[in-house]
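Written out below as structure tokens is the structure these notes cover.
One chain of protein is taken out of this complex; the other chains stay put.
Entry: chain A
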């Protein structure tokens, strides 16, 4: 039995030691092993604590309810569950009783008992809350997470990253808490009876600015500007910069996802999607890696807060960027150190870092000196005894170069460093084996072995044909000599240290044969190639014959441009890894579908032009010339498209070494050098002419008239490089990174709004207005965005732009309230209804309620999935924006007749053009589902009428049995059939007893006469009922809300909340009381089977009644009963938190909704119960009653 009951979620916690005898807590229940407690405050200030909400709780860091495990080993207890509401704690308590009591009786040993309980709780917590912060080891984060989750209507999977105390400035200052989660930035305050909730989607943030606080004294504020221009000002942030950085990091990640998952990106943009690098969703990576080191049953399952994961990620990516390492490398150790290279006496002071397969050093003195040594190139390491430092590592590289690191750190740190090095080295054995064949592909090796003319078998086309340019003019020979010397002094290829002379050698241009290899060494693609031997060949082989989509893309893709040219100097394999680095690291987002990265850099270029050459910038604006017209192709093709090849390669030399900042420097230098002529040009044609002419004369002397022969020899290209490096020295990689960060949100939103405009232009809007189309578009992509944040494999075109059945549910939920189906994840909550709902007084209602909810969910899902099928005109299983638009248009703008037809068709499952008994019942269930949030009585009546009339007007197929009995409204529901479809069948089976009953009944179907209702009779039945007519005429259409928020808007003020709560509560109480009275007879007449089964389920659950009596004894007056209702509804809030959809619109009236929800639930339960109960009761004769009624009514109707 016990396994029927799923444990409630978000209640159990990792067992935490605490004192059972806490003066703040009253013990409510206690058994031999467990204690249920509630805070003293919660009783007296019951309403207050509800209104002041969870926030107060969060401040005091104590939930009002908790369950303790009494240890027998020592006096201290362990807290195993805590909850905000009585309902939750009651559920948990029942679960504990059911699952532990018997087991604990069997075990004798106290130690054993404890272990058993704790293991079980831990596994429960880890399993249930996997991926949320509720299980973080940090208690503060845990309670913040709980407060966040319950204050804001977010999905249970949403992870809180951090929270800060701060003030929000509106008309007045509100002191409260800022919550930052994966997808949202939220603020909550409750002051002077006024509640302020702010709920912002990170994906809609357009700009973030650090600011001084209002009084201008402290730099402790952040301004958040949304893409629609709305601004929010938060101050009093004690960790302002941390907050800001975190927001920047998260919005960046969000942008990346936005670009990948929604309209903005739709084709295979990444050339290297196959190896999975660079396109991973960061969150999923993070979560995966966290999960991997803990099984569900591990003894201490704790999740680190997401924030730590993010920080680590940031640190790692900085580390990788700095040394051009593959993204598989993570920073493991670091220490301040002194390096000595070879036999030289120069000492370099700096820091040494270690990752899985690299030992890196960077000099922190003025002397530039950078080394990233792959561990697999280390022949030997010795620990030396030296006077100056306790730890000195003497390393002998593969190329017989001696490198000494003296670690200057505390002893323990050095020990740790050394032992990690040892471990990591051991793991390199395999890589070491492939080193030799790899080095055979490096020209530097051939050069040092003095056979520089040996053409490698896999090398660039230039080796076979010819390199661009005249080698003599390029001074190829002397350059090669210089490099040879450099290699001898500082190591080569994988073991090369980049010294002060390195950039100089690069800037004069690389010698042809070394070019490919040095590009690799500069960009880090050398590491990728050496660490993935054979990968490229394998890729080719795997894809042999099949023209994969991505290869085809590359073929005609932008990349081709660069690739074609790389291949002059590099082998195919080299070029492959080079492109990899180019797309992922050097120019992220350049070669993606939206060219987001390239557009971003254009914005930055414009910004830099404005800063460095204001006159030119102003002139261009004046004559209305867009800079990108000329400059975008420069960046996209790395100047290959614009400059003569010889010079374009010189630019590439610098670019691969120094990164994208070089492109900016050169672009600005070009504009500067041609400044006068550009200032004279008055349209983009003239502008282009100037530049074209300039590029065609790059080889000419810059100063042809100079008397100085040296100056005369200086070409325009030389001049360009000088200007680039000298005049635009201030453009550093850091500056570029910062500018990219500052402009990225704007650029993404610009792309977004452009995409939106152009997509909407190609959509047939039906009868929707422009504004409505805009809303449909937004909700469509919002559903996609939140629907599958981890959709990685969605490389197939179209997939990312269409709704599948899951995302359709959340889309529809964001348009129509009734479509907000509970998420699967809250099943646990849903199916366990251990009653303190008022209805539980009726015996046997519990299991019915659970079943009914489950069933309603299924009905809802089926209804929506049939709607999905209707919308899916081409049957692809995916809905495009057009299909959704057309579908909604039919629903909203169709007339009464079309909507009736729609419902008819949707429920005609066997497509025979008529509705049979099951289908009619299916229809009525669908209607019940749609009406579940509405004021119950009217619809209840209408649906009862519908069923009655439907059966009446339907044509009977088989000979109907007639028996006369007068029936009332209740009884007419005795005519039912239980099976709606497969899924429901499954569902019913879970409830053992009931299923038995069902089976016995359905085994005699011959007794039920089949009926058929045609579309005309269906229309007649609908039109016969005012409520239904109104529903089909306008109600259903109006339930789809486009321009107004999905839910009724309510004020934020606590007073209002309070008032409406009271009135809702009264209404609810009244209606339920009414319900009980009016349904009383039927309740009593329940079949004995049902009664038995439910009471059986109830056995052993003492707490519900206990908690209830507890409540009633505490007052018994009207107020108190209200409070218990309130409690119920707040619990509903947790449930509805599972709903996807437009959270933004919902947050404000969360509480009310829950009320409605709860109310709807109960009323629905009533009806549902009738529908089901009569199944159970109709042991053969009941259904006949209806038929006779049909006859009677039929004869009486005109």
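In the analysis below, a contact is a pair of C-beta atoms (placed from the backbone, for glycine too) under 8 Å apart; a residue touches a chain by one contact, two chains touch by 3 or more; residues count from 1.
Here is the rule we go by: contacts and distances are computed from a predicted model.
Q: Determine which name in "Ras-domain-containing protein", "E2 ubiquitin-conjugating enzyme", "Methyltransferase-like protein 5" or "T-complex protein 1 subunit zeta" the UniProt entry assigns to the undisplayed chain of the complex.
A: From the choices "Ras-domain-containing protein", "E2 ubiquitin-conjugating enzyme", "Methyltransferase-like protein 5" or "T-complex protein 1 subunit zeta", the unshown chain carries the UniProt name "Ras-domain-containing protein".
Q: Of A:501, A:628, A:774 or A:882, which residue touches the hidden chain?
A: A:628
Q: Would you mind spotting which of A:212, A:611 or A:692 touches the chain that isn't drawn?
A: Candidates A:212, A:611 or A:692; residue touching the omitted chain: A:692.
Q: Of A:315, A:344, A:433 or A:682, which residue touches the hidden chain?
A: A:682
Q: Who touches the missing chain here, A:258, A:442, A:505 or A:595?
A: A:595
Q: Pick out the residues on chain A that sit against the missing chain.
A: Contact residues on chain A toward the absent chain are 267, 556-558, 560-561, 564, 592-595, 599, 621-624, 626, 628-629, 632-633, 636-637, 641, 682-685, 688-689, 692-693, 696, 751, 754-755, 758, 761-762.
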